[in-house]
Structures are given as C-alpha cells and as structure tokens.
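To start, I am sharing the structure in question, which I have written as structure tokens.
Every protein chain of the complex appears in place save one, which is left out.
Presenting chain A:
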Amino acid sequence: TAPDAKLGLGREALAEEVAAWDIDVRPDGTGLPDGSGDVLTGEELFVENCAVCHGDFGEGVGRWPVLTGGFDSLTNDRPVKTTGSYWPYLSTVYDYINRAMPFGNAQSLQPDDVYAITAYLLYMNDQVDDDFTLSKENFLEVEMPNANGFYMDDRAETEYPVFTGAPCMENCKDAVEITMHAAVLDVTPEETAAAAAEAAGE
C-alpha cells in the first residue's frame, strides 16, 4: 500500500525537550547519564528515602515489595522474585528507580543518587563489596544472576497446537467431583474485607 501522506501537524521537538523526557535506559547502557555513586552513599540514601517501605535491607515492610534475597527460590513453591534473584538487567533497576521511585516523590533523585542506590542494592544482594562504586563507565560489567532466566513467548509452539481441534461434546467424563471451594477459603470482600484478609493470614 502507498505510504500515508504527511499532514504537517505538530512541531519539531527541541533538544532540551527531548532531554527532559527521554530518560529511559536500556540493557546495552543506552540512556545512562554521566555520574557515579558508591555503596555507602547508597545506604544513606536508601535509609532516608526507601527503607520506610522496603526495609533497611530491602526485605520489605508489611506488604511492600521485597528488593533483595530470594536466590535459588525460583523453582520453589513460593518463589521470592527480587532485583537480585529475578531481574535480568541492572539497567532496569536504574531506569525504574529514576523514573518512578520513591513512590509518591518520583523523579526527585539525581543521577549520582540513583547510581548510589543501585550500588547499595547490588551490595545487599551480595553482588559487590561494600567499597564498590557504580558509574556509567563500569555499569555494563555487572551481570545479573538471572540474566538468562527469560525466553520469548513460545505459546504458538507449546500451547496453540495442544489447544486446537474439535473438543469433546458428549460423554466426556464419568464423574464430576468438586475438588476446591472458594467459600472455604472465604477471602472475598463483602462488608468486612479487611477482616477477611486478616483471617486469611495476610
């Protein structure tokens, strides 16, 4: 088909406008700003800005996300997925802290702050020593433990062929037994959602 004609709408973005909004970082380091930060500075910043929700060691307060630990738990019945045990790329840690944290005060950290907090998270995950300094220059040298833990959606090969074809319509099974009741668990909110959640051990 013929390409759509341009309408001449919009205007050219200025370099400083692109710079203000284009803050994203990729696994290959594209988008990382100049700067650096060390573990000890990161600890101070973390205690000040993050620990109220994530705990002094990234262990999570209450129901707030656990950021550290959980190594070798991904095959467990209850996996603990953290920046250390699950996240494939350090760039994501930098990017996400920089764009969205602290929760309620996003984009309040400077590049050096984000490098330092990222370094502290690496330290808490036993990936670096306490004298480590993370910078734009050495960023790509850090390899995340679960970097190879992901693969492209393969449903087209592994599921689609299994779930196509004419299904059974008659005499499909001899007996039907109830194997699980939601009412037994009884965690559906009604008038007393909080009480129900408490009863469920949350």
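Observations, loosely collected:
By our rule, contacts are C-beta pairs under 8 Å (C-beta built on N, C-alpha and C of every residue); 3 or more make two chains touch, one makes a residue touch a chain; residues count from 1.
What we mean here is this: contacts and distances are computed from a predicted model.
Missing chain, UniProt name from the options "Amicyanin", "Na(+)/H(+) antiporter subunit B", "Sulfur dehydrogenase subunit SoxC" or "Nitrogenase molybdenum-iron protein beta chain": "Sulfur dehydrogenase subunit SoxC".
The residue touching the chain not shown here, chosen from A:Glu17, A:Asp34, A:Asp56 or A:Glu143, is A:Glu17. Although one chain is not shown, part of chain A still touches it, namely residues 3-4, 6-7, 9-13, 17-18, 21-22, 24-28, 30, 53, 62-65, 74-75, 79, 81, 83, 86-89, 91-92, 95-96, 99-100, 103-104, 106-107, 149-155, 158-160, 162-165, 167-183, 185-189, 193-194, 196-197, 200, 202.
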